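Excluded from the complex is one protein chain; the other protein chains are retained at their positions.
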Amino acid sequence: MTAAFDILLCVMILGTAGAALFLRDPLAAIVFLIVLGNLLGLAWLTLDAVNVALAEIAIGAGVTGVLLILARARLVALGDNVVCEPMPLWARLGAIALCAGFTAVLSCVVLSITPDSGLTARIEALMPRIGIENPVTGVLLAFRAYDTLLETFVLLGALVAVWSLGPDTAWPHPPAALRIFDPGLRSVAGAFGRVLLPMALVMAAYLVWAGSDLPGGAFQAGTVFAGGLLLAAIGGAIGLPRADSPALRLVLVLGPLVFLMIGLAGAVLGRFLLFPDGTAKMLIVTIEYALAASIAVTLALLVAGSPATPDKQD
Amino acid sequence: MSPIDLLVVTPLAFMILAILAGNRANWLVPAIMPVMAGLSVWLVLLPHDAAHVVGGWELPLGILLRADGIARLMVPATTVCFLAVGLYARSELLPGPGGGSARSQTFWPMMYLMWAGTNAGFLTTDLFNLYVAIEMVSLAAVAMAALGSLQAALRYFLIALVGSLAYLMGVALLFANYDTVDTTLLAGIGRPDLATRFALAVMTAGLLIKTALFPLHGWLPPAHAAAPAPASALLSAIVVKLGFVILVRLWFEAFPESAGSAVMHLLGGMGALAVLYGSAQAMRQDRLKPLVAYSTVAQIGYLFLAFPLVAGAQHPSGAWAGMMLHGVAHMLAKAAMFLAAGLMLKAAHGDRIADLVGLARAMPITVTAFGLAAVSLMGLPPSGGFTAKFLLLHAAIEQGAAIYAAVLVIGGLMAAIYLFRPLAVAFSGSDMPAVETGAPLRAAAPLALAVIAIALGFAGAAAVDLLVAASPWANEAHSPPEAVQ
Amino acid sequence: MDLPVLDHLFALTGALLVGLGLCGFIVLRHPLRQLLAVNVVGAGIFLILGGLGRGGSGTDPFPQALVITGIVVAVALTAFGAAMILRVAAEPAPENRQAGEDAGETR
Partner (left out) sequence: MTWLDYAVIVLLFTGVFFYAAGSLGLVRFPDASSRLHALTKADNVGLGLVALATALHWGSPAIAAKIFAVWLFAIMAAGMTAQLLARTAKDDDEARDPP
């Protein structure tokens, strides 16, 4: 029964991926990518990886999907209809043969590796030292906190990089507005955004809090709140900030800064990112709340895009 | 407290400060200079093989940071480059009278991100941590390339993305196979099975794309040539070196048993072709920056040409020292050359080599810097480039590798031809063109870099001793990989 | 049902996703579609990592954490790529402004 479900799920994943890649209509392709993200979330649930399932659905399907839909809409507005010129037949056949060969070898490699639970036992043994129950949060914010620290800077750097792409006349104005212009539509979306934003905040706070012991954590929580911010912006309930707003910049760097400071405090006590016994949980939750706030704003602004020249707005 | 952490933490902290400082971010450059210089010196002075795990979490769960020979060499060299480029960019990116532009505010966070990423990459032994470091560097590199040509940057971005994913796939397979992604642990347990070979193959391919080894170099010349001078200098001098260092770690440290002679000669052959192709292309350019960019394609070739020489040597220390010294000498000389080229092109009326007429009179310091950098890149004595190529040539002759020896010699000659052209034009002409003299620091930056590249040659013996001590074979009894013989 | 291949089901699906995505990356000539294809490849790699980390005592949290890190890095790069594609489309003029390219660029 479960095997049948797994096989069906995998077939659907592959079919959806095929549609997301090879459908001619770009909007349909992106929609199938979102469906693919949700199915992958189910696959992760089947693998008992609830943390990853949350992240995949929220970020892989949600944020990436909104991002691509918005990019396509803006491209269409610029006169680029995102339709690919088909390659000559021989080139397509060559590409298919090449990828089929590569996939065959990769499949053999995958089959040659025996799945095992790897480091599970070691991680379980160390978890009491941190005082939290969710082993994935333990790996992300204790054992491999250094990776996570660098990763938050990648996210922050991506936003600065997106800012740097704006035309010279656009700096430091906000990105092109996300809100719907049709007044009727906007009233519906705006009401929804106003209702949802506080709920998203509550849910995000809960996800961080629950993340120490149950599935959840800063990235999932930040994404949920980013979703709330984006919906509110689409409904016109909130506007987009200027890139040089000091308050905005403070929120953006808050998470990385708190993380870095706590890491340095550990360095003073002996080791970079060392959490003294008994304080680990408190420090991890502090880092996660600060990170979630920064991640939410960063992700929402990453979706919104580069600064836009003001006269192009409205 | 250890410089191993602080060398990454400091640029990250400055990235935050730069974001908060906005238009005043260029005042941070003088502040970071002494800090990073001091940390680099501290790193070199650390006891041999100083290492620790982050946060006190032991392997295989934690991440091991280590000041090995490569790190001791590359981190100070990148510090010198970043400092010079930072000083140069500081006067170039001064916010205008009407407030700052996007560029003058976003360049600094990107530069600090790249700095942290390269240091993180040089200092870690963890392959997944390296993935994050690679992405930090790539993101900053593409953003800098986009300051010049958006199309070239987009192409660079997509290709770099494929390279990263190939590397990530290799890391995923290695983790599934060995339950660890730490190179020091893998070195003990690596076995030449299908999964390992495939993982190594895709990781190598991905990193070669990022390092732009011929024939995977297509994205490099347009991106590096079009970017503003400080960005070009960082891209050509530093960014491509990170992929090279990871490949060295992978093949000579983590999986020496898998480094069969066929693989080494494949890399060496691609390196040799890169030297010839890049040099030939550089000779055909009639604009200055594409010429310097193609010279990077050629010079990267030497780094990989050295792979079979290191693997095949009875005592790999000579070839090893040559390879590493070449990496550092190229880093310094190429950064100097791009900065000097940027100044020369600002003064000249066009970007063609023919437009450089008379510049040697008008801006002697800058043209001298260009010339000294050229001396090192050609491999003329006395320079770091000469010592490196001499060591490599010596190893090639000792091993009877006639083809590699021939490429080393021919490549040097071709470099002399293509680098002599812009210099000859700059020294020609009888009248002195009117040139606006910029900030003196801007002219000093490339000169300082070029002088250090030359000084590496004078300090030849000391540098070689340091490098030999830095090789993976220095302390251990085991000789080079046995598979190669 | 105890076919040996079932242990590898999700990892194999991941391998096929990588293959499909790679094929899409080569065949599709529009950068936005290529960006989408890269996301499919990334999802496939993550699924390989997760599928091979599942043994008798549950799914290894270690690769799960790596995957979450990977997903976040992927979305950051996707956002940057999309912004770059938009800028290239907004400036269709070819970029070979020849004379004084460098001089003009950095002022």
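Each chain gets a letter, A, B and C, in the order it is written, and its residues are counted from 1.
The criterion applied here is as follows: a contact is a pair of C-beta atoms (placed from the backbone, for glycine too) under 8 Å apart; a residue touches a chain by one contact, two chains touch by 3 or more.
Computed from a predicted model, the values in this text were never measured in an experiment.
Trainee: Which chains here would be touched by the one that got left out?
Mentor: Spelled out, the missing chain touches these shown chains: A.
Trainee: So which of A:22, A:192 or A:209 would be touching the chain we can't see?
Mentor: Checking each option in A:22, A:192 or A:209, the one touching the absent chain turns out to be A:192.
Trainee: In the complete assembly, which of A:85, A:168 or A:182 touches the absent chain?
Mentor: Checking the options A:85, A:168 or A:182, the one contacting the hidden chain is A:182.
Trainee: When the complex is taken as a whole, what residues of subunit A touch the one chain not shown?
Mentor: For subunit A, the residues touching the absent chain are 180, 182, 184-185, 188-189, 192, 195-196, 199.
Convention: only the chains that are shown with their structure count from here on.
Trainee: Does the chain-touch network form a line, ring, star, complete graph or other?
Mentor: Topology of touching chains reads as complete, every chain touching all others.
Trainee: Where is the C-beta contact count highest, in terms of which two chains?
Mentor: Counting C-beta pairs in contact for each chain pair, the top pair is A-C.
Trainee: Per the centroid of Cα atoms for each chain, what is the distance between subunit A and subunit B, given in Å?
Mentor: 32
Trainee: Distance from the CA centroid of subunit B to that of subunit C, rounded to the nearest Å?
Mentor: Roughly 26 Å, centre to centre.
Trainee: Touching at least two other chains at once: which residues of subunit A meet that condition?
Mentor: 106, 109-110, 113, 115-116, 118-119, 123, 139, 143-144, 147, 151, 154, 157-158, 161, 165-166
Trainee: Which residues of subunit C are in contact with two or more other chains?
Mentor: Where subunit C meets two or more other chains at a single residue, that happens at 11, 18, 35, 46, 48, 52-53, 62-63, 66, 69, 73, 76-77, 80, 84-85, 87, 91.
Trainee: Touching residues of subunit A toward subunit B in the complex: what are they?
Mentor: 105-106, 108-110, 112-113, 115-116, 118-119, 122-123, 126, 139, 142-147, 149-151, 153-154, 156-158, 160-161, 163-166, 168, 170-172, 243-244, 246, 249-250, 252-253, 256-257, 260, 263-264, 266-268, 270-275, 307
Trainee: Name, in rising order, each residue of subunit A that touches subunit C in their complex.
Mentor: These residues of subunit A touch subunit C: 3-4, 6-7, 10, 13-14, 17-18, 20-22, 26, 29-30, 33, 36-37, 40, 43-44, 46-49, 51-52, 55-56, 59-60, 63-64, 67-68, 70-72, 74-75, 78-80, 82-85, 87, 91-92, 95-96, 98-100, 102-103, 106-107, 109-111, 113-121, 123, 135-136, 138-140, 143-144, 147-148, 151, 154-155, 157-159, 161-162, 165-167, 217, 219, 299, 302-303, 305-306.
Trainee: Under the stated contact criterion, what part of subunit C meets subunit A in this complex?
Mentor: 1, 3, 5-24, 26-30, 32-33, 35-37, 39-40, 43, 46-48, 50-69, 71-80, 82-87, 89-91
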